[in-house]
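The structure's right below; bear with me while I get my questions together.
Just one protein chain is left out here, and the rest sit where they should.
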Amino acid sequence: MTNFTKDVMHVGEMASGAALTVPVYRLKGDSTAPSVYIQANMHGAEVQGNAVIFQLLELLRNTQVKGDITLVPYANPVGCNHKNGEYTLGRFDPITGVNWNRMYHFAPEMIKPFVRESIGKDDKTIEANFKALMIQSIEQKLNHNIFGLTTGQRIAYQLQRLAHQADLVLDLHTGPISSKHLYCPEYAKESAKHFDIPHTLLIPNQFDGALDEATFCPWWHLQEAFAELGINFSISSASLNKESFTVELGSQEQIDLDVALEDAQSILSYLQYKGVIDAPEYQAKPMTRYACMLKDYKAYYSPMGGMVDYLAEFGQPLPAGEPLARILRMDNYGDGDPLHYLSLDEEVIPILHFASASVNQGTELYKVFTKYFTL
Amino acid sequence: MTNFTKDVMHVGEMASGAALTVPVYRLKGDSTAPSVYIQANMHGAEVQGNAVIFQLLELLRNTQVKGDITLVPYANPVGCNHKNGEYTLGRFDPITGVNWNRMYHFAPEMIKPFVRESIGKDDKTIEANFKALMIQSIEQKLNHNIFGLTTGQRIAYQLQRLAHQADLVLDLHTGPISSKHLYCPEYAKESAKHFDIPHTLLIPNQFDGALDEATFCPWWHLQEAFAELGINFSISSASLNKESFTVELGSQEQIDLDVALEDAQSILSYLQYKGVIDAPEYQAKPMTRYACMLKDYKAYYSPMGGMVDYLAEFGQPLPAGEPLARILRMDNYGDGDPLHYLSLDEEVIPILHFASASVNQGTELYKVFTKYFTL
Amino acid sequence: MTNFTKDVMHVGEMASGAALTVPVYRLKGDSTAPSVYIQANMHGAEVQGNAVIFQLLELLRNTQVKGDITLVPYANPVGCNHKNGEYTLGRFDPITGVNWNRMYHFAPEMIKPFVRESIGKDDKTIEANFKALMIQSIEQKLNHNIFGLTTGQRIAYQLQRLAHQADLVLDLHTGPISSKHLYCPEYAKESAKHFDIPHTLLIPNQFDGALDEATFCPWWHLQEAFAELGINFSISSASLNKESFTVELGSQEQIDLDVALEDAQSILSYLQYKGVIDAPEYQAKPMTRYACMLKDYKAYYSPMGGMVDYLAEFGQPLPAGEPLARILRMDNYGDGDPLHYLSLDEEVIPILHFASASVNQGTELYKVFTKYFTL
Partner (left out) sequence: MTNFTKDVMHVGEMASGAALTVPVYRLKGDSTAPSVYIQANMHGAEVQGNAVIFQLLELLRNTQVKGDITLVPYANPVGCNHKNGEYTLGRFDPITGVNWNRMYHFAPEMIKPFVRESIGKDDKTIEANFKALMIQSIEQKLNHNIFGLTTGQRIAYQLQRLAHQADLVLDLHTGPISSKHLYCPEYAKESAKHFDIPHTLLIPNQFDGALDEATFCPWWHLQEAFAELGINFSISSASLNKESFTVELGSQEQIDLDVALEDAQSILSYLQYKGVIDAPEYQAKPMTRYACMLKDYKAYYSPMGGMVDYLAEFGQPLPAGEPLARILRMDNYGDGDPLHYLSLDEEVIPILHFASASVNQGTELYKVFTKYFTL
């Protein structure tokens, strides 16, 4: 029986003075294995990750844990509780419009001076120093700011401070209406095979504000900066193992505890592969795993306003010319074309589509893998 | 081949001066049969009715039409186009919060004077006069108002003016996530058997602002006022046939043209039954049709905040004590009860549930038939 | 130096499990005088009342208090914290659209049985019994509901339970952009002269869901029910003194602590008049006090969409034909009329106007006193 501790982290205040808090669960390993940070629900409507953390905690109680594991459900108490009509308006700060998952911090200019100071040190020392530097950089942001931080930065930085303490980071999200898919750094694609997720996006070493990038890009930049000096510092070695994933669990606005159990098992397969737990019963399922490069992951914007009957099945290759969707335009009935079929000129794999039938011209209708391949 | 005409009705103006318009389709019968008014999408997210009107127009082109039919998709151009995040905020005026389907007009005080003047007249004259009175009352509202009308009243009254010209009125709605069901006046319950809809709510003679009520309550009050004087004036006779329904087509935020074809066929079954069309191929399907009185249609409000895994199947009796849903409360994990099962003490039929997993204490979780019976 | 106690009342839970709480301040009198309940910020954007409660607490510390006083700022923790863009969307539940100040409870059917049981009892006993009955009725609602309560009812009922314990109730609101005005029951119009508020609306004995009505209507109905039996039971006597007001403090989205001090002094003038405090330095200022009956308080809805330059000064009679506002319609420039002046055919006193220049056709532009008189 593995024990856990629970803390409540204060991440902000509302206008009434109400505190914004986030629960933090910690399982203690024996420090011989990589440590893990898992959070869920940074986007308000993407709630399934909370159920996955529930099932993870249930399963981990009876699992031999070797690496420290930190779990944070309800990571964003503003987004999580913000309703507009029946739905949760949780992709962006309702005041500013800024995407909650674009507010993490990475200052690449810290890499080169650090490398210069680190030459000749051993990998474990470099790792410890760099981890300390990243945490210190975040704490500097949190504690020494004359003009203040935005609401979202304050939340993001406190989560990031926890994440930087781990080797492996999983940020649990969902799409709008979506198949399961995984954002994976290019160098870690072997690991993608150890999740029960049939679609993987391979992402480059570019920081765009998300948690996965904020936690793997610094290490990747570090590796590259050493490599430029002809020094091997590998972040995917046996002893150093830095990986971050955004795990897209399916559709938003839904909790399904049974599916969450499968997703928890999928994550435990990965943790077993990484040696974080000692539970060989968790093994990834055999399946065809499609992948594409992030630059080939295309958003298709609606060429017209109208009401969409989504047709394309998720996760399966859709031949060129086959319809993605048809759009109803009743205002054209009788004196125009009331029904439009939409297709693409190349074969794609549809991954997700917009959450509503009603779209404006220019609404993001589908996201699709192009130039996909199998892992 | 039946022809139709198309008009565009101006129902309002936005701040930029942009006109709010609604398309109106009319099929002309031979005036020997009841006339029909069908509208869709008064609530912005409830879009499936537009697809049903599309399929109705497609089917009616090859159908012998005896009664006049007016069809109005996109009935509410404000609600239809109002997004908040990805979803359509279309149940209520975003400025005032007033439900768009609670702004129709009925002034019961017009009944008694009308009855006094009508004594001794024949039914057809009374019918024509009362129809004229209702239309005049609406036009008075539209055209002679010193202090003006609200945005929603102006839209509703113009739709109502069209609806009053018909004998049979169908207002196409959907629930949030919902089974198909029908709001039907108590006196018209025979007609409910002629739709392919397994659940019927029988509603009393009370006006609460909705279109169905605004069109059947005046006639029902009229019948009752004559009856008080011992005069028989039947609104569900062979020659006089006044019925209004709110048809709940399923879930919101979705268009499915194939399901819409089934729904159109279901409506044509009803119109065939009423003699509006001459197309005996349209017959209602045999099915168990459950009903309950409106007062026994219960909303169940969430006893706690949390994230809901909806469990109960729609449309089937759920035994007392069986779970409707379970609520995840991760904040309680470790020092409280993280999972709560919700059930009721009596057998019910779940009809619809809330559109999102995230609920506050007091969010309307389910609506259920209690004390149900079969039609 | 008067002491106060502070409690925190739990009124609900959000989806994350976060508790919704409301602070409750209580000052204890010597029970010889009427007791008072004051709340603020039931509508989220109407925040000035919180500042008034701050100033009241500051002033009352050095005031001789004879009647119990309960003060509740931040009465609605959902509305208070709900942003959409920069503004606070706090007039209605963002999920349902229901106005937060239309969810209080009054069941008039409890009056007649209570009167029958009370015949022959003395006024003080009747008062105590009726107060107990109202509180019990609310507690029944709160604690014995199989199908639950809405989020807003749960908040409203808990506030109402506190309010029923007091003789005098003040609900602090604001208009959108507004002059100061007061909602006052017709029977209490003498009291309106003891606030520093130049405009008073006299309201009848009709319950429409607001807190003031929920607290004075039951007493007024009781008085009337006794009067029907020829029994005098006066609710505005020396010994029985039941009054409720909605105090509209000016414009929403603003806090001004200096103005709040004036408003607090105005409220203390009223409390001094009622004997709740012993502080003769608080006296209402001489001023012309305009009043009108609620039925003559007219909303003027915009006859067109456009952008409004509000012209009429608040609080002063505006002659018939003088412009309330002019509306810019740039889309008409060059081929229509780009500027429209709006006026009324009768003299009115403009009290408030809409919060934004951008209006749809049918937006509530102004509210005005018609057929006004001086108190």
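Labels A, B and C are assigned to the chains in the order they are written; within every chain, residues are numbered from 1.
Just so we're on the same page, a contact is a pair of C-beta atoms (placed from the backbone, for glycine too) under 8 Å apart; a residue touches a chain by one contact, two chains touch by 3 or more.
If you're wondering where the values come from, they're calculated on a predicted model, not measured in any experiment.
Engineer: One chain is left out of this view; which of A:152, A:218 or A:350 touches it in the full complex?
Structural biologist: Within the whole complex, the residue contacting the unshown chain is A:152.
Engineer: For the chain not shown, which residue from B:66, B:82, B:164 or B:289 touches it across the whole complex?
Structural biologist: B:82
Engineer: One chain is left out of this view; which of A:16, A:174 or A:215 touches it in the full complex?
Structural biologist: Selected residue, touching the omitted chain: A:16.
Engineer: Could you please point out the subunit C residues that touch the chain left off the display?
Structural biologist: Residues touching the hidden chain, for subunit C, are 4, 6, 23, 25, 44-45, 47, 50-51, 53-54, 57, 73-74, 80-81, 83-91, 176, 253-257, 307-309, 326, 328, 330-331, 333-335, 338-339, 354-358, 360.
Engineer: List every residue of subunit A that touches the chain not included in the displayed model.
Structural biologist: For subunit A, the residues touching the absent chain are 12-18, 20, 78, 84, 91-93, 95-99, 146-154, 298-307, 329-332, 344-345, 358-365.
Engineer: Tell me, which residues in subunit B touch the chain that this view leaves out?
Structural biologist: 14-18, 21, 74, 77, 80-86, 88, 94-95
Keep in mind that, in the parts below, only the chains that are shown with their structure count from here on.
Engineer: Can we say the copies subunit A and subunit C touch using the same residue numbers, with more than half in common, or are the two sides different?
Structural biologist: Same, since most residue numbers here occur in both copies.
Engineer: Find the geometric centre of each of subunit B and subunit C from their Cα atoms only, then give the gap between the two centres in Å, rounded to an integer.
Structural biologist: Computed from C-alpha means, the inter-chain centre distance equals 36 Å.
Engineer: Counting in whole Å, what is the centre-to-centre distance of subunit A and subunit B, each centre being its mean C-alpha position?
Structural biologist: 42
Engineer: At what distance in angstrom does the C-alpha mean of subunit C lie from that of subunit A?
Structural biologist: Those two chain centres are 47 Å apart.
Engineer: Could you check subunit B for residues that touch two or more other chains and list them?
Structural biologist: Only 84, 91, 307, 330-331, 358, 360 qualify.
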